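All protein chains but one are shown in place.
In this document, chain identifiers A, B and C correspond to the written order of the chains, with residue numbering beginning at 1 in each.
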């Protein structure tokens, strides 16, 4: 278990210059997630445009892994439909929970493949998944609200 | 730890023909004691005549040790003052809790010295003490009631 | 007895069975319903954990912490698999079965599941640990405690069924630790379901002895304890349906069971963490995992068959002794390996003491089942109880020692 497998250059880059960081006004749902083990937190908003995720804005307090992962989430999901976002999420989650046995697909995960090393550090998997779980929760709420809105309109 | 040291002839005799068994009418205090470990029970009445223990009547459910010990209690304490009874109790208790290191005084404990072997069987010490603790409790209540009675009269 | 089951080989795993007692007598351990002995495999697993992998769990992110966490959670996974749980998160570690039962009673109470006019149904053959928590709950909430009585044979009197419209909780034992009776728990669970009551099964004597399949049982909660299933002391299990656990408030508050804490208020983690305040029984979970592995390697079908064969033999031999009365079913049908009996003219304590003088370890007393004793008009009994290492030769030693006891007391 080489620590360099965990701290890939790409991860450290995202950590130092996170993409899309900060909470922006509006948004169709906001969630607050906590990693109870370490206290890391994220407040995350999903901004939809119909089916499409127009923006994911967030305020994250956490380690390099969790911050970089939020940055990659922003890269991979913004501009895609919610359904596509969930597919990417599934791939990312599978990679994280694969204990290092899952071969990541660069076409799907792009910079996310740098997280392959995290899977070998069980204690850090939660860090990598924090923002993704927040996205899942927020997107589910947002589409639920949309659907409810449609029904009632 | 020879079991014959526990079941002395004298103990088995008292067990088979317990002295003073049965609850008799009257009595200055009645108590009910339980050995929570095994469920053994005794209902015991102290009948006083001034300072003197005129009778100890009892209904005991229990093993040979606890029954024989109630019988010996009756022998040793009836006809003596409460204070004398408590002195005998102290001697008996000291013997029981002495882990086999205490030399019993036959002048004080008479047949009670047969219980010396019980002290080597920690699980049975409670059996031997059940009736004695009931006596202590009942006699304390009875003399307390007498004292209160005197004060108020 | 299954052809594959070699009791002599099994005994080799239990060093304590080689113990010599006073008078250089071999130990004949017939007190497994009180606690089981531990195979070397379990003790070694605990040892290895302390000496090479010890760290706190969940919160440590160093290598030792990862090892300890993995070992601890593997214990949970193994237990979940052993009883056929749907999800490993349904396995809550407690300190013993008693805590597991109290946990259910407390949180159902705190959740407002029972109130005045409501009824909680138990039975007269319960262990005190499945009586007192419900008495305390009834007292706190104003609910009424009702119970199944017993037939003269020592089975549940199912004809007089106290389960009804007002029943909110049914809590019964699967296998009686005193009478040996195996109850039709799946039926009782179904009856509880039919009236919309929660079902709680005390499986403390069942999980060690019979193959358990939670899906077939369909209960809401199941409690059992590590030390009776060749596992360590200091650990018990509450299994609960996940959605139900997730809907209930916490039991004890503290480290590990929280989501976030401020001075003003706290929020709580998902199950099982919600119900596991403080540092859990880490080495004990490792040991329990090893116990489960051990039982699985023997095969629970084989363990059950062995138990039944030994019990049948013991019943047969004991019933030959005149003056001996078995309290509980005398046929080896729907019956676990605990036989309580009385011996005319000799108090159970004295029986146990005389047996002990021959190296035969049994229990005398109320076996934490005073109401069941009261049913049969006795204060206490002597109980011989068997397990996967018990031999017919040990039953013979028991019987010989009982004859000796009779002679000793002239009974």
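One rule holds for everything that comes next: contacts are C-beta pairs under 8 Å (C-beta built on N, C-alpha and C of every residue); 3 or more make two chains touch, one makes a residue touch a chain.
Predicted model, so just to flag it, every value in this text is computed and none were measured.
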item: Touched by the hidden chain, restricted to displayed chains; value: A, B, C
item: Touching residue (missing chain; options C:11, C:95 or C:404); value: C:95
item: Contact residue for the chain not shown (choose from C:167, C:209 or C:225); value: C:225
item: Contact residue for the chain not shown (choose from C:220, C:307 or C:356); value: C:356
item: Residues of chain C in contact with the chain not shown; value: 15-16, 19, 21-22, 27, 29, 31, 34-35, 37-38, 40, 42-43, 46-47, 50-56, 59-65, 94-99, 101-102, 124, 127-133, 135-136, 145, 147, 225, 227, 232-236, 250, 252-258, 260-263, 265-266, 277-284, 349, 352-353, 355-356, 360-365, 367-368, 370-371, 374
item: Chain A residues that touch the omitted chain in the full complex; value: 1-3, 6-7, 12, 37-41, 61-65, 67, 121, 124, 127
item: Absent chain, residues of chain B that touch it; value: 1, 34, 36-39, 121-124
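FYI, only the chains that are shown with their structure count from here on.
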item: Chain separated most widely from chain C, comparing mean CA positions; value: A
item: Computed distance of Cα centres, chain C from chain B, in Å; value: 38
item: Centroid spacing, where centroids are CA-atom means, of chain A and chain B in whole angstrom; value: 76
